[in-house]
Structures are given as structure tokens and as C-alpha cells.
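This part shows chain A:
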Amino acid sequence: MSTDRLAVRKTYKLYVNGAFPRSESGRTYEVTDTKGHFLANAAWASRKDARDAVVAARGAFGKWSGMTAYNRGQVLYRVAEVMEGRHVQFCEEVAAGEGLSQSKARAAVDAAIDRWVWYAGWTDKLAAVLGGANPVAGPYFDFSMPEPTGVVAVLAPQQSSLLGLVSVLAPVLAGGNTAVVVTSKERPLPAVSLAEVLATSDVPGGTVNLLTGDAEELGTWLAEHADVDAIDLTGAPAGRAMEFEREAAGTVKRVLRAPAQEPDWTADPGLSRMTPFLETKTVWHPIGV
Partner candidate 1 sequence: MTHLLDPDALPDDARALMAPLPPYDDVTRSDSAFRAFLHGLPGVDQVGAEARVGVLGTRSIKTTSKAWAIDTAISMVDLTTLEGADTPGKVRSLAAKARRPDPGDPGCPSVAAVCVYGDLAGVAREALGDSGIHVAAVATAFPSGRASRAVKIADVEDAVANGADEIDMVIDRGAFLTGRYLDVFEEIVAVKEACGDAHLKVILETGELVTLDNVRRASWIAMLAGGDFIKTSTGKVNPAATLPVSLVMLEAVRDFRAATGRQIGFKPAGGIRTTKDAIKHLVLINETVGADWLDPDWFRFGASSLLNDLLLQRQKLRTGHYSGPDYVTVD
Partner candidate 2 sequence: MTSSTKAPFEYAPAPESRSIVDIAPSYGLFIDGEFVDGTGEAFKSVNPATEEVLTEVSAGSEADVDRAVAAARRAFTRVWGPMRPADRSKYLFRIARLLQERSREFAVLESLDNGKPIRESRDVDVPLAAAHFFYHAGWADKLDHAGLGPGPRPLGVAAQVIPWNFPLLMLAWKVAPALATGNTVVLKPAETTPLTALLFAEVCRQADLPPGVVNIVTGAGDTGRAVVEHDDVDKVAFTGSTDVGKQIARAVAGTRKKLTLELGGKAANIVFDDAPIDQAVEGIVQGIFFNQGHVCCAGSRLLVQESIHDEVIASLQRRIGTLRVGDPLDKNTDIGAINSAEQLARIRELSDYGEAEGATRWQPACDLPERGFWFPPTVFTGVSPAHRIARDEVFGPVLSVLTFRTPDEAVAKANNSTYGLSAGIWSEKGSRILKIANQLRAGVVWANTFNKFDPTSPFGGYKQSGYGREGGRHGLAAYLKGNDA
């Protein structure tokens, strides 16, 4: 770093309802690199922030799910375009936060952007792949189609701070859901940059809400929240996932369980992260003059 010019350091805030507020609690916490060097103070999201995020996500659901699948695909592709523009920034944040070499960080960022493009191309194909006409034994036209479940709470992976994040967030959006994401606690910075990308990519405010902070604290609030339709427990801290699942049962949430350990995020996920957040609607209509 040049000794001539002092850097203008970035403030890392929450992303709620299309805006970047600090936590209503006023709290922050220190984010360091893997060697313990200070990187930034991240906002420490509180339960009220989570509450506000859910309200925002619910408010945005009508618009996001009401767009045509083609439009959603266009918007998500645009996100990838803007991510590509920030390639260098993402590489720096991922390298520092995860202790990766430049080339490994680059590979992770490349994979993240490509994964996002992959999901952008799914929006207008889900209905054909997951839906169809059902040949019922009677004079009825009967068809089933996938529909987004609603507001999905996502506990993002703790280790993989960009590729893992993209791998859990993009499928939720591709299906037409809105999201409240709790980022990796120790490695939240790429998530905030991703939020900045979302804010500048025609993604309607409230569609994605990103809370930097502790999944241990926020997980309970989101698991119990009656206006959250589903919860992805991937990033739940060790030992808490079962508890969160129990709490979620109280409102019959759709639950995507945490894996025993973080998977290889480069593997092809297929439909596995989209279908848990899709309902199936079946319609009957008589056939007769």
C-alpha cells in the first residue's frame, strides 16, 4: 500500500429494505483476517434488525414473486454482471477473510459469479421441469406448478464467505422467494459487498436483506418468527441446528437442515437448494362444452 495516499476506508453496514442502516442497537464487532489483523467493524445485527428485515422481505415478496420469470432471470443476470465488475474487490475480501492465496481466492470468486449465472438461468425453467399436466382419471384439466414459498431465512455458511453465500442465496431468489440472510460471523465482508451489488442491480429493495452478526443469536429469532415461511440452517453454529429446527416446527416452517460440515461448494447442486423453498399448486378444471 502506498505511503503517499491515505485510503478512504469502507464502513460495513446492514442491508435492509434496499438501504444500508447501522444496527438499531448501535453495536458493532471486530472483523479480522485469519492472522488476527483488524479488517473492519461490522454492524452487529440485533433481533429488532431481524424483525425489520422480515418486514422488508415480506413487503417485497409480492413484487419479486409477481415479476415474470424472465424478468427475474434478467435481474439476477444483471447481478452477475455487476459482481464481475467488482471481481478485484471480492478477491481481496475473500483472500483476507478466508486466508486464501490470490489464485484460490480468484477461483472462489469466479465460481461464485458463475454459480450466480447458473441460477439466473433457472428462473424460467422451473415450471417446465417441476410442473406439468396430470392425467387424472376424469374429464378435468389438472396441472401442477411450483410457486415460491415466501420469506426464507438463510443462515449463510460460516467458512465459505462468497461462494458458499451465493450457493445458498441465489437458489432462494431464483424460485421467486425473498430472503433474510445472516452472514458468516467471522467473514462477513464479501456479503456486504454483495449487498452493494444487489443494491445497484435492479433488485427491488427488501428482496434480499443481509444481516452481519451472529447466527447463534439471530437463528432463534428467525426460527421462531411466525412471518418467516422457511429457514435454511446451513450456517447454524455447531449444536444449535437441531434446536433451531425444533423452534421452526412451531410454525411448520419448511426447514433445510444443516450439513454435518460445510460441503464442497463447487459441486453441482442440481435442484436441491431450490425445491425446498417451492410449494406445488395443483389446479383442477372441468372439460366440457
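Definition applied: contacts are C-beta pairs under 8 Å (C-beta built on N, C-alpha and C of every residue); 3 or more make two chains touch, one makes a residue touch a chain; residues count from 1.
The set was built so that all candidates are chains of the complex that A comes from, given by their letters.
Remember, it's a predicted structure, so these values are computed and weren't measured experimentally.
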If you had to name the candidate from 1 or 2 that touches chain A in this complex, which would it be? 2
State the interface residues of chain A toward candidate 2 in the complex, per the touch definition above. 69-70, 73-74, 77, 114, 117-118, 120-125, 127-129, 141, 270-271, 285-289
